[in-house]
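Complex shown without one protein chain; remaining protein chains in place.
Take a look at chain A:
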Amino acid sequence: MELTGAEITIRCLQEEGAQYVFGYPGGAVLHIYDALFNQDQVKHVLVRHEQAAVHAADGYARSTDKVGVALVTSGPGVTNAVTGIATAYMDSIPMVIISGQVPTYAIGEDAFQEVDTVGITRPCVKHNFLVKDVNEIASTIKKAFYLAKSGRPGPVLVDIPKDISNQKTGFSYPSSVSIRSYHPPQHNDAGQIKSAVQLLLEARRPMIYSGGGVILADASRQLTELVHLLGFPCTNTLMGLGGFPATDSQFVGMLGMHGTYEANMGMQYCDVLLAVGARFDDRVVGNVKHFNQEKRKIIHIDIDPSSISKRVKVDIPIVGDVAKVLDSMLAELRSRKEILDKQAIAPWWAQIQEWRGKNCLFYKKSNEIIKPQSVIEKLYEVTRGDAFITSDVGQHQMWAAQYYKFDKPRRWINSGGLGTMGFGLPAAMGVQLANPDAAVACVTGEGSIQMCIQELSTCKQFHLPLKIIMLNNRYLGMVRQWQQFFHGNRYAESYMDALPDFIKLAEAYGHVGIRVEHPSDVEPALKEAFGLKRQLVFMDFITDPTENVFPMVQGGKGLSEVILAEDL
């Protein structure tokens, strides 16, 4: 029996086990929507803006180990989706985006809702395809899922012209896939692993630094074992939180621009650094010249060779799947006769304890005004540290990362690389659909939430009982903080006037709104909200507008040149 290209597209999604497709219909994808209508295996989630479709698919992927799927129409459907695609690309999230295109005969004629989708998305996808033959839809979608998930993951876009989705052909889904020019690294080098283990055993001031690669490779079990076996301190990047349990005594906190004093000093002054699925980016090591002033040996495990020695020169590169490499390292370590000399690193731990003594996450508590940090601490307590937390971008994101102690991977969902405001709410929708019984909270600000606030409507339609934790300081807080520190208190356009009444807004969308203005109300309000298991609760916390995020390593400075709250 022959199927249309549209029916084949949906059959492919079924074959890939796609549970949800997040999308928005339009002219060029009408055949595909028709095919969706005639089945109920793949559920469609109608968003209110294509950016949200991609963020939702992204949140779905981040909170599971599955590929997220988004479906958008041509032209503005695609351009709206670009922010979401770039967000996923920067954080290496496996995703397949299906986009409609004008019919093949109209391509290049500036047709209605035509845009060069493959051209526009090229710099922010792992790969993309324009399908010009109905017989190639199945094999292309197969390739797209394979590319999205294998090697260093990333978004892959498949552009399908309208006439192609309406032509008919026979359907058989390929059982296997091979792309002759694509061979993701599989192996790991035994020699390199031996040298790495030797170096680790000789370390006197060791540090283990892990990033999003550990989460993506589902390697947190191996990482945790290794850290425990070695007895070394461990820090996580913003993307790597939950890769190693935050409540573990060997955890020294997040590192980087708003990382802890002990993590950053440990990075700067260690003699052997083991980097696992992390990429030494500017928000993590700051000024590379300053970082390189201290001599240390670096072992770097990453699946992407181009991440190695990109910003910081590495001594022992190990290319491969992080989980497999860590397995080999654990085996090598256990086969060694020499017993780890934990005494040898005792002075280093003493130094770290001294740095910890700075208590760098200290903030002044108040009985008068709600401190944003305290909201996150209460959120942690009320949810017993077991919620899925998504965030937007800004101060609230940093506070969530600093004060919510993530013990499990895939619980902390944020836009680390691109820093996309508007990510939190739609991402939380994907997380909630993937984890229907879990508590899912979106930590946001009054600036970020307004960038995708229309999704409150989607949440109503799909009964998503999210908890929105909005830290409302009436400022674009991170912008205001930089203006205070580096622009002479000139708060250019960072004050937000004429904010809506968020409670009424939440109610208008059919949700529950709770405003919290007093510190003593924070905990009871959170308990009430999380008690409403079936309803979305929008919590508007009126917080101290002058609060800043500390510690802070300002852009272009070194990791030891940190500003602490007490310095000001």
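As a working rule, contacts are C-beta pairs under 8 Å (C-beta built on N, C-alpha and C of every residue); 3 or more make two chains touch, one makes a residue touch a chain; residues count from 1.
Going forward, contacts and distances are computed from a predicted model.
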Name the absent chain as its UniProt record does, using one of the following: "sulfate adenylyltransferase", "Acetolactate synthase small subunit", "Multisubunit sodium/proton antiporter, MrpC subunit" or "Succinate dehydrogenase cytochrome b subunit". "Acetolactate synthase small subunit"
Which listed residue, A:304, A:332, A:521 or A:561, touches the chain dropped from view? A:304
Across A:11, A:31, A:49 or A:126, the one contacting the chain not displayed is A:126
For chain A, residues touching the missing partner are 118-119, 122-123, 126-127, 130, 147, 179-182, 304-306, 309-310
